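For reference, the structure I am asking about is given below.
Heads up, one of the protein chains got dropped from this complex, but the rest are sitting where they should.
And then chain A:
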Amino acid sequence: MEDDAPVIYGLEFQARALTSQTAESDAIRFLVGTQSLKFDNQIHIIDFDDENNIISKSVLLHQAGEIWHISASPADKAVLSTCYNKTSESRVVTCGAVWSMPPEWESGSHESPDDPHNSHNPQNLELLCHLDNSAHGNASSVLWEPMGDGKRVISLADNHALLWDLTESSTQATISSSATLEGKGQLKFTSGKWSPHHNCTQLATANDTAIRGWDLRTMSQIYCIENAHGQLVRDLDFNPNKQYYLASCGDDCKVKFWDVRNINEPVKSLEEHSHWVWSVRYNHSHDQLVLTGSSDSRVILSNMVSISSEPFGHLVDDDDLSDGEDNHQDEKSKEPLQDSIISTYEEHEDSVYAVEWSSADPWLFASLSYDGRLVINRVPRALKYHILL
């Protein structure tokens, strides 16, 4: 049972921003934002044909500036948000904005990936609204309300977390509430995550070495994990199935798993990367699968069975039990489940700043390195069957 070889796609520009198209549940589709100071930046829409192992891409122009962060609306396939650098009068400002893809992008500018320089005449993104507030400084990321109707976003700007309401088909954005991080020195949110649990009323943010939880109803802090990592915390992700579980990664090369009810000690800590870990993602369906990307140019897929919502393997439905009971029990008794590294992917040659699971296929993920290389990989089949059966 050979696993399929990874599929590699190269961008012309350097890139850091990657997201899967959250609202798309059929096609495997990723969005990549480029970073170039001299040319018009682009958003590459990467479609992956799983059966034929073929990548097809579309390019949309993002002329506002180089993209540092990208995220897609959970409700509308065509809507996305970016954080981008705007250079004006020898000042560099990072802004947030909500965009809409032009309706005909899919049919119009569909290109073969084999023809890399054929990006002439790409279409522009259509600006819906700016998430702009000059009083609140540089935006580091924009977060959509998970599983929401695409009407609410949070932007993290320097030391502020701003909750926006999008109205008028997202063309109007108004700040409904905000929270400010206060303390000594220049505090700045490095990243954040909107919790899908508790009716989407919680937010987790990272600044320096601390992780903080916020209640969005009161915009007040719920918990604070000081010194969650030895150095800067780079990324966070919520366990999609266990409401109190949170994964974090940072410059101390570690990935830590927290139960936010007990913030003194991490539940689990991994130290597999040999440099900073920039990104951590739980699989949306099988939360034992955790993906991490690091500036040691590696992507690591771990199987954290012991702290997953399925610590004893996949729960079998009653119907299945009636006919296959014995088999399952045998299987469980002879295979003790242990946390392990499933695989280390070394296709990248530069730092990997972003990894993302596909929202359509839970067994597929993409990783993006700084040199513009996007690699699409699959969970090894053996493991997939092990989890499923």
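By definition in this document, contacts are C-beta pairs under 8 Å (C-beta built on N, C-alpha and C of every residue); 3 or more make two chains touch, one makes a residue touch a chain; residues count from 1.
In the analysis below, contacts and distances are computed from a predicted model.
Note on the omitted subunit: UniProt lists it as "Vacuolar protein sorting-associated protein 51 homolog", one of the names in "Eukaryotic translation initiation factor 3 subunit H", "Large ribosomal subunit protein bL32m", "Ubiquinone biosynthesis protein" or "Vacuolar protein sorting-associated protein 51 homolog". Touch with the chain omitted from the figure is made, among A:144, A:189, A:245 or A:276, by A:276. Among A:56, A:178, A:231 or A:343, only A:231 touches the chain left out of the display. Summarising the interface, chain A meets the missing chain with residues 8, 10, 12-14, 37-38, 85, 87, 90-92, 116, 227, 229-231, 252-253, 274-276, 295-297, 346, 349-351, 370-373.
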